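For chain A:
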Amino acid sequence: MMIEFILIFPLLSCIALIFFKNKTLSSCLLIINAIALLIASVTLCYALNNGIKIPSLVGHYFKVDDLNILFFLVLATVFLAVAIYSSGYVKAVNMHNKKATYYSVGILLFVFSMTGAVLSSNMALSWVFLEATSLTSAYLIYFEKTKQSLEATWKYVFICSIGISLGFVGIILLTASLPSINSLFFKDLYANPSLFNHLWLNIGFVFFLIGIGTKAGLAPVHSWLPDAHSEAPSPVSALLSGVLLNTALLLILRYFHILNIAECASYGKFLLICMGILSIFITCVFVLRVKNYKRMLAYSSIENMGIIAIGVGIGGIGVYASLIHLIFHSLAKSSFFMTSGNILIRFRSKRIDNISEIVRSDSYTAWLWMLCFVAIAGIPPSPLFISEFLIIKALFEAKHYLIILIFVILIAVIIFGIARSVINMSFGKSAKMDELDIVDVVKFSWTMYLPQTILLIILAISGVYLWPFISTMIKNAASLI
Partner candidate 1 sequence: MEDTLVLFFAFTMLYMSVASRLKSSIKMLCLQGLLLFLIFNQLSAHVETFNYIFLAFETLVIKMLVIPIFIWKIAKKNETFTDTEPSMPRFYSLVIATLILFFGFIFAAISRHHLLVTNPIPFGISISTIILSLFFITVRKKILTAIIGYIMMENGIFLLSLSIEKEMPLVVNAGVLLDLFIAVFVLGFLVHRIDRTFDKDTMDVLVQLKDSENDD
Partner candidate 2 sequence: MFEIITDIILILILPFLFIGVINKTKAFWGGRKGPSILQSFYDCIRLFKKGQVISNTASFVFCMYPFVVLGTTFFAALLVPFAFSTAIININGGFILFAYVLGLGKFMSLIGALDVGSSFEGMGASREAAFSAMVEPAFFIVMASLAAMTGNFSFGSISSLMTHAGSLGYLMIILAAITFFIIILVEGCRVPVDDPNTHLELTMIHEVMILDNSGADLAMLTYSSALKMVIFASLIANVILPDDLFFTHSLIYYLLIVFVIALLVGTLESAIARLRMSRVLDFIFIMSSIGLTILALVAVSLFS
């Protein structure tokens, strides 16, 4: 009954919220949902690893396996962090009851759709939920009701809808490539790979990759991402780049697995590596001159998705590495976005050069900001270092020497770009220091520091010593790609 519960509960709480619009209630319900989700994910994970069957009505359509349990855990963790953060956020930007309620409802629906997309065991069904995510998150991106946010929302919804429709084309071609069976359940798809028609499968994958890749933020179809991330409220950006991108990627991995077991993945791998390099390159181009720090973070999400794509594309140890990268990037990036929320509230500006010496007005935020940068840049003790190391190793073993060179150079440039902005923001002294003293009247509640801190601690620990349990789970997951 676990899965039904976690699918129904958000909807019920939405209805409850609609009825009595109350700020505190909405925050509480968010946190309760998040905790429920976390508990559910942990229990499911436990059950999975110890082979315990949990009875379920919709077990046919929704079930956990080694791959999506990871995504589910990440989803739950990030959601909990965001929920805790939002309770402070709602106060800090002092939303009135109605607005807060809609905010929570939006987030709940968003999370619900992502949960569905992650858990569903049917290709088309998870596609449906993925489409649903872009519709549910549209409202959240338009939350600020400004011109820019409107534009961002338009681009997001429109581009993503087109992309996802292309993805559906990919699904149709997938069915076409398998004449005998008429089902899109993963177990049937993975059952007998020999029957697939390779050309069909590959065309399907091309459509699917480019379509769903739009949602996963892979270049060259990434273009909605910086706008949406920069215009959405910071907790929402955290969810978007922490969970949504992974969810989209999960679908791609599911599809890619078919190619792998049907032994026709060479072109798919090539395409993945191309898109990966392209994404990193795009980030390089813009991270050097971007003026808006939330956009900067968005670009770095693109970069990291690119790295993950490369890892998957290489295969071998690369897949393992990219899964590590995926998990910990979500944690790091979401905390990064939440911290940017603190900065945004305190300084009321998204421009990098308007902000300086955060360390003076709010030292804790400044240090969080710095450490998040360290985590994202893959500087130990960040686990992203492990993954990048392993990816380079995989590239070397696959004899892609040129790619290693490009990879290293681009990453160095990106780190320079981000480092410059982040350090100048937290420590630098700018000409217009005087209005800073006016601004720092906002007092934050502890809930706006706690989640990032916890996430960063998790990162630091697992960067030095990756818990064997996790690493075995990741290994199992990698076997499903």
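Rule of thumb we're sticking to: a residue touches a chain if its C-beta (ideal position, glycine included) is under 8 Å from a C-beta of that chain, and two chains touch if they have at least 3 such contacts; residues count from 1.
Here is how the candidates were picked: all candidates are chains of the complex that A comes from, given by their letters.
Please read these numbers as outputs of a predicted model, since none were measured by experiment.
Of the numbered chains 1 or 2, all belong to the complex, but just one touches chain A: 1.
Those residues of chain A whose C-beta lies close enough to touch candidate 1 in the complex are 61, 122, 124-125, 128-129, 131-132, 135, 138, 142, 147-148, 150-155, 157-158, 161-162, 165-166, 168-169, 172-173, 175-176, 182, 184, 197, 199-200, 226-227, 230-231, 286, 289-291, 295.
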